[in-house]
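Heads up, one of the protein chains got dropped from this complex, but the rest are sitting where they should.
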Amino acid sequence: MFWQIDLAILTLVVVTAVASLMVKDLLGAAILFGAYSFLMCLLWSIMGAVDVAFTEASVGAGVSSVFFVAAVFRTSRRTKD
Amino acid sequence: MNMAELIPALIAKYNYWIYITLMMIGLYAMIAKNNLVKKIVGMNIFQTAIILYYVSIGVKKGATIPISAGGHGAAHEAVHAADYLNPLPHVLMLTAIVVGVATLGVALALCLRIYNRYNTLEEDEILAQIRKK
Amino acid sequence: MSQQYPALLVIVPLLSAFAISIAGWVNKRLCFPIIVTALSVVVYASIGLLLTVLEKGVVIYHLGGWPPPVGIAYYVDHLNGLVLVVVASVALLNVIAAKKSIEQEFPDKAGPFYTLYILMVTGLLGIVVTGDAFNLYVLLEIAALTGYGLLAMGEERAPLSTLNYLYMGTIGACFYLLGVGYLYIVTGSLNMVDIARLLPPLYQSRAVLAAFIICMVGVWLKMAFFPLHAWLPNAYTHATSAASSLIAPLVTKVMVYVMIRLILTIFTPEFVFATLALKNVVVWLAVIAIVMGAILALAERNLKRMLTFIIVAEVGYMVGGAWLGNRAGMTGAILHIANDALMTLCVFLVVGNIVYKVKGYAFENLQGLFRKMPFTMGAFVVGAMSIIGVPPTCGFFSKWYLILGALQAGHYGFMAALIFSSLVSVVLFFRIFEICYYEPFSDHHGHDHPPEPMDEAPLTMVVPLLIVAVILILVGLYTVDIVNHIIKFAIPEGLV
Partner (left out) sequence: MKIIGLIITIVTGAFLVYAAADFPAWADPNSPASTYLSPYFIENSMKDTSVPNFVTSLLADYRGFDTMFETTVIFTAGLVCFILLRISGRKEPETSHYRHVLTGVTVTLKEGRKIPASEDFERIDDLWTPPDLIIKTGCRLMIPFIQLFGLYVIAHGHSSPGGGFQGGVILGASIILLAISHDLRTALERMREKVVAILCPVGVAIYAGTGTLCLLLGVNFLDYSALASVLHVDPIAARSHGIFMVEIGVGIAVMTTMIWIYNNISSAGKYNQGL
């Protein structure tokens, strides 16, 4: 376990979180949220929480993103903030 | 506290600072964002931040993943607790992740209902429509 | 069988929820008998459990056969024994009363509705009965998610107000989860009794302080304690009457129970009232909650919305009473959980009956109701008297204990708020009685308009309502017994 990678991922997680909230397009926000979840999953597998990471990979990065995309598809991509 | 003590203190609990940062990002988004889906994204970030906190509790120096190395045949060998990560927070967080996706589904369903009625996802526009009536 | 009562309490409604869900797809007419049977069993088991507790003391049930703190355990003492009976009987009475309005409002989704209904009852019963801090979170989420579903089925504005409730509810539940995490990191345990045993050496730790405050804020969000109440009035007003008459009496009260459990069992009164200097701040917050709830209720021209603001004020009563930090105040708060659940049920059932017949709940819809629906309005008078606090209804006695507690603690602000809120309630309800008593203005043509004939709600709606009204008076008459035999033992000796 390299602490540099650990720190880099921890920082990237914050970056993707902020980006998914700042981007002015809901589809983009959904995809960035997927990236956020996947980085989170990586972080947890680094920390040894393999079951949690597996669940997050399938639920958070997988199915949640699909739900988001489906909902955005059924509503609109427009967002003011 | 001088600089020499501060930096080790910062690094020793880096995970905790990140979890607080993420949680506050999520909380701010839930309070201040105008778009309903953005608020849901914020809500999910808020929830994952708490999961990050719990997973950080479970980490132990010098320990490996919480699966017995011997496999099925090694029931008689002694297992040393110090060699394995703390499995309890992991179990709790499996539950929390599942609760998170359940909440997400319900929230998106509500968003769809709102969009069908008001044809927008911006909270201020919806409130303006309600007030107009 | 009696040692399995705690398990039955949760398993019977859970399994019947699945049965109802499947029956909804196969034969819809089976749903209602199943739910009534299941809730009757629950009421029976909860009363049996309370009697066992009264006879033998605390009942502990090990789920999965693992002794705590390894496994999850149920602790049933006098406090949750009482709340269990209230939750179970409110749910049973309400489902019988709600049948007709469910058939009227959404006949094709009755199966899923009943499933959500009984799952919500499962969640609430589980919250009350569990002795594990994390288990409580999971059950909190069940009660919350089913609540969102039930509330969002209402009028056209319901989804938006429910979504706001969802945001607030999720923040609340997550704060509670975080608080449990803070307790876990310093103690390593999740069992409530075990945490309480491990905590005393750590009372000075900042993490414990943070855990307590975060848990409290989370629970306050969930119970709509002022100023965190913003979600409640809209969510409850726009819901269907069957849903709001389940959720309004129970959810906030169960959350008050959680708060009292946190104070009494996990953190112990010594820590909360002696170590922390927050007692007065919270009681003053409660004073503001009561006053603001009463004033906001006064501004409403709509019966259901007015009642939701009364709920906000009532939450203030209970939080204030619990935080007074003395025996009388705590007794008042616990007694008020039971009383307020019953009286809120009473007035919301009345609203349900009115909506069923008149199709509206604004003040102008209420004219001439005393003649039109005499039994419903009779029950409404009893419920209103109880909320105002007129003896011999039960509302008087819990208020009496609360005022006693305020006097003992020397907190005259809280006492003044209680009396102010009672006076405002008098104004609120007598205004409604007046509207209901007079006939609608006759039109200009014929002055001798024939009075409207009696048009009472169906029997299945009126009978449960009248039962609730009678219970309100009975509980009032037997208050002394309830206090001496149940609540006295629910409060630890340390609190004087």
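The first chain written gets the first letter, and so on, giving A, B and C; residue counts start at 1 in each chain.
By our rule, contacts are C-beta pairs under 8 Å (C-beta built on N, C-alpha and C of every residue); 3 or more make two chains touch, one makes a residue touch a chain.
Given the structure is predicted, the values throughout are model-derived calculations rather than measurements.
Colleague: Kindly name the visible chains that come into contact with the excluded chain.
Modeller: A, B, C
Colleague: Which residue numbers on subunit C touch the omitted chain?
Modeller: 4, 7, 11, 14-15, 17-18, 21-22, 25, 61-66, 69-72, 108-109, 112-113, 115-116, 119, 122, 126, 132, 134-135, 138-139, 141-142, 145-146, 148-149, 152-153, 159, 182, 184-190, 198, 205-207, 209-210, 213
Colleague: Residues on subunit A that touch the omitted chain in the whole complex?
Modeller: 50-51, 53-55, 58-59, 62-63, 66-67, 69-71, 73-74
Colleague: Which parts of subunit B face the unshown chain closely enough to count as touching?
Modeller: 12-17, 20-21, 23-24, 27-28, 31-32, 56-63, 65-68, 70-72, 74-75, 78-82, 84, 86-92, 94-95, 98-99, 101-103, 105-106, 108-110, 112-113, 116
In this text, only the chains that are shown with their structure count from here on.
Colleague: Please find the two chains that have the most C-beta pairs touching each other.
Modeller: A-B
Colleague: Where the centre means the average of the CA atoms, what chain is farthest from subunit C?
Modeller: Greatest centre separation from subunit C goes to chain A.
Colleague: How many angstrom between the C-alpha centroids of subunit C and subunit B?
Modeller: Whole-Å distance between the two chain centres: 30.
Colleague: Compute the distance, rounded to whole Å, between the mean C-alpha positions of subunit A and subunit C.
Modeller: 38
Colleague: Averaged over CA atoms, how far is the centre of subunit A from the centre of subunit B? Could you give it in whole Å?
Modeller: 11
Colleague: Residue numbers in subunit C touching 2 or more other chains?
Modeller: Touching at least two other chains: none.
Colleague: Mind pulling the subunit A residues that touch 2 or more other chains?
Modeller: There are none in subunit A.
Colleague: Enumerate the contact residues on subunit A facing subunit B in the complex.
Modeller: 7, 10, 13-14, 17-18, 20-21, 26, 29-30, 33, 36-37, 40, 43-44, 47-52, 55-56, 59-60, 63-64, 67-68, 70-72, 74-76, 78-81
Colleague: In the complex, go through subunit B and note every residue touching subunit C.
Modeller: Subunit B residues touching subunit C: 23, 27, 30, 36, 39, 43, 46-47, 50, 53-54, 57, 88-89, 92, 95-96, 99, 102-103, 106-107, 110-111, 113-114, 117, 126, 130.
Colleague: Would you mind writing out the residues of subunit C in touch with subunit B in their complex?
Modeller: 134, 138, 141, 145, 148-149, 152, 156-157, 159-160, 162-163, 166-167, 170-171, 174, 177-178, 181, 184-185, 190
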